[in-house]
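Submitted below is the structure of interest, expressed as structure tokens.
Omission of a single protein chain aside, the complex is shown with its protein chains in their original locations.
Entry: subunit A
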Amino acid sequence: MDLKEKLVSSFLAFEEDIDVHSPVHDIRSEAIKTFETEGFPTKKQEAWKYTSLNTVLKHDYSVFPKQENSIEYKDIKKYFLHDIDTYKIIFIDGKYSSHLSQTTHDGIDVCLMSSALNKPKYKQVIETYFNKVATKDSLTALNTAFSSEGAYIHIPKNKLVDKPIQILHFSTGNEAALMLQPRNLIVADENSEVQIFERHQSLTDNPVLTNSVTEIYTAKRAIVDYYKLQNDNSNASLIDNTFVDQKEQSHCLVHTFSFGGKLTRNNLNFYQNGERIESTMKGITIIGDKQHVDHNTLVHHIEPNCESHQDYKGIFGDSATGVFNGKIVVEKLAQKTNAFQSNNNILLSDKASINTKPQLEIFADDVKCSHGCTIGQLDESAMFYMRSRGIPKKEAKALLMYAFSNNVLSSVRIPEIKTRITKIIANKLGVNIGFDL
């Protein structure tokens, strides 16, 4: 039985555990039908031209983990942003771990999707926001069908969240192969601000496939600052679908750091429904082996006077493959739009490859839109300069690559994340430099 059939049939089992009379369930049933007709995307689809899911889908994933697993905090401490105080929402094999988490209902809601879906007091929020901005493509629909658990964050009007929120997903490897489908909903009301850090980590080499969907709603003047760290081990694959619905004058930033995993696909979609909105999406990708990272971004400029910035840097070694597929759509009404997109790549090995497709679709005339894309190598003369001053080859190379990706790091607003990423980069490049000289 292939994975698609298995998922469709396990939906019936899933229905036994949930309230089938809730309005959310109608959405779920609709979604599983969509998935059933469309199936998993193939390379024949334009959006998946360069990314094949075949190797990922061949495992026999268990869709519902059989038992609850627990892990000791000391074993996983290193995956946390442990040097600062944070709210934490921790999932182990898809199940919420209360003893590791720190949630709150004090002024803000940092809690679970499962309770938001089931408790009447959240009914209105769920009705207004759940599955509204998420598209109906097959993978998102699949997640929608099985949506039951994830993070639920609601920041009310004029509230500044006092500390960052961490969303961490661990897989223990107790199952031979595991498929996870977390579903997150983040609603930031007017004038609010929140910082979120998300990470997926598997603790053993057993294959894990995560198909995650996050919906973010930023109301007027709200700021959402989102960091995704992808540094999983080589059998873990991640398909991340993030949808952002922005209202006027809001600002949403998404930073994606992809350093690991077997296959990583980031679908990042921004919809600007208001004036003077700013959207920022940045990413650093440093991979090797046979890893594959695919960034698929969309910014939809619907109203006038908005801005979007995209900056993606990639360094590809060994037989790694990188894909960048960025799309900017500017509607007829969206005059005075400023949209920038840049994608720079370095190939370190002859077996590595990069496919990039930066697209512009523009229907308004008074706009400034540009995209740039480069593929090249490290500058020989810069290398020579450093080596002639006594910096060893490896370090010189690392310094150049760090400088190459530094643009992206400069807009990171949480210093601890910056330090953490810097360390990972140093580690990745095999050097022991602090970089923050």
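The rule is simple: contacts are C-beta pairs under 8 Å (C-beta built on N, C-alpha and C of every residue); 3 or more make two chains touch, one makes a residue touch a chain; residues count from 1.
Methods note: contacts and distances are computed from a predicted model.
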Missing chain's UniProt protein name, "Iron-regulated ABC transporter membrane component SufB", "Lactate utilization protein", "Carotenoid 1,2-hydratase" or "NADH-quinone oxidoreductase subunit D"? "Iron-regulated ABC transporter membrane component SufB"
Specify the residue from the set A:377, A:410 or A:432 that touches the hidden chain. A:377
Contact with the hidden chain (one of A:42, A:359 or A:427): A:359
Going by the contact rule already stated, which one of A:29, A:158, A:349 or A:427 would touch the omitted chain in the full complex? A:349
Over the whole complex, note the residues of subunit A touching the chain we left out. 46, 50, 332, 335, 345, 347-377
